[in-house]
Each structure stands twice: as C-alpha cells, then as structure tokens.
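Here the complex is missing one protein chain, while the rest keep their positions.
So, chain A:
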Amino acid sequence: MLRLEGIEVGYGRVAALRGVSLEVRQGELVSLIGANGAGKSTTLKTISGLMKPSAGSITWDGQPITGLSPREILRRGIAHCPEGRRVFPHLTVRENLAMGALLRHDKAGIAEDLEAMYARFPRLRERAAQAAGTLSGGEQQMLAIARALMSRPRLVMFDEPSLGLAPNLVEQVFEIVQEVRRQGLMVLMVEQNALAALSLCDRAYLLETGRVVRSGTGAELMASSDVREAYLGGRAFAA
C-alpha cells in the first residue's frame, strides 16, 4: 500500500503541494483529478522521487520512501509514466522497452515480458527496430505504457494517458489501464478527463491548489455538486 501524509512540495518558493495526504490500497485504481496547476503531476513526481518534498512522509508497504532517488523507488516497484514527451524518440521501440527493464537483471524474465508486450501490442512488434519518434501519438502512448510495465512494477502511475489522443484511442488507453489493474497491479492515474477518470476508478481525490479538497469512490465524487460543476461540464469555463 502507498500512503502519502501531509506532503508539501515547492518549485523554488512557490508552493505546489500544501499538505497532500492520500492512499492507494492493494488492487486499487485511484484517480487524481483537478484543474491545471492543482498539483496532480507534482504529486506523481514526488512519489516517484523526481521531486523532493519539504515536509510530509511517503510510505510504501509500511517502509518510508520519502526522499529516495527515482531509481530506488522504481526498484521497489513503483513505475511512473511522466507527462509530456513519453518516449525516447531516437532510440528504437525495442530499446525504449529495454529502458523500462533497465534495473532488472533476469534476462529470461525480460525476454518473456518483451514477448508479452509484443503480443499485447502487435504494432510495437512490427515497429520494433524503428525509432520511437516515428510512431503515431497513440503508438507512442502504448509504448510508454509497455515500457512502464517492463519494470514489473506493483504500482504504475499514469500522467494524463489520454492527453492529445484521438477519441477512439482514448478509449483504448483506458481499456489498457483497466486491464493493468485486473492483472493485480495498483494504478494511480492523473487525468484531465474527469468523467472517464471517475467512472474507471475505485476511488478518487480532487485536488485544488495543492490540497486534497474531496475524496471518495468514483461514484461519490461524480455525485458531488462541486465536482459536477467544475469538472463534469456543469460550468462553461470548466477545464
């Protein structure tokens, strides 16, 4: 289980998280929703060690992991698909996948997982020797997900997995996210598309300006009036 307690993080002197507490329990798919700049991506970066919190604690299976390096945290089973450019464009598809297994040394297991990824994403097999930058946006996203899974994580964090994808691909990505959860992995997902995020997840947290302002099951959040107004199209300027 992953537990954050009172996490505070700043970019220079600007506070990004002001005491975030949340949990991801065994087998859960948890969504983080909120407007731009609410601190969703920062939360993921802090968990994966890309950012250091100034206060608060993170525990994973009861062990403190606050302030560990990304490498250490990945080694303990937490993989992160960061936002933005998702792949290494000049490395081949196969090299990108190998990057996901960088910390593993079980050659047979890596080969087995690579085969499993190719079986799940036949496109990646076809393009294995091609530079990842030549893939379409959707293919790059599949590659990013497959790369994260190549580390054999127990918790995967997806940052905006549907961003910039065509509607039919968005659906596909969400299917994969659910599939990952069904395999018994914990998932922590940041998603702008609040409706999709809430209908997929077991539980969700609503972030506003660096604080958790509401939490509950997906259905509970969907039913709450402020979430409806702000994120589910109730107001004209909704994100």
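Descriptive notes on the structure:
What we mean here is this: contacts are C-beta pairs under 8 Å (C-beta built on N, C-alpha and C of every residue); 3 or more make two chains touch, one makes a residue touch a chain; residues count from 1.
Quick note on the criterion: contacts and distances are computed from a predicted model.
Candidate names were "GntR family transcriptional regulator", "A alpha-helical domain with a conserved ER moti", "Amino acid/amide ABC transporter membrane protein 2 (HAAT family)" or "C-type cytochrome biogenesis protein CcsB", and the UniProt protein name of the unshown chain is "Amino acid/amide ABC transporter membrane protein 2 (HAAT family)".
Contact with the chain that does not appear here is found for just one residue of A:5, A:23, A:95 or A:220, A:95. For the chain missing from the display, the contacting residue among A:1, A:111, A:166 or A:223 is A:166, taking the whole complex into account. Contact between chain A and the absent chain runs through residues 48, 50, 69-71, 74-75, 80-82, 84-91, 95, 98-100, 102-103, 123, 126-127, 129-130, 134-139, 147, 151, 166, 169, 172.
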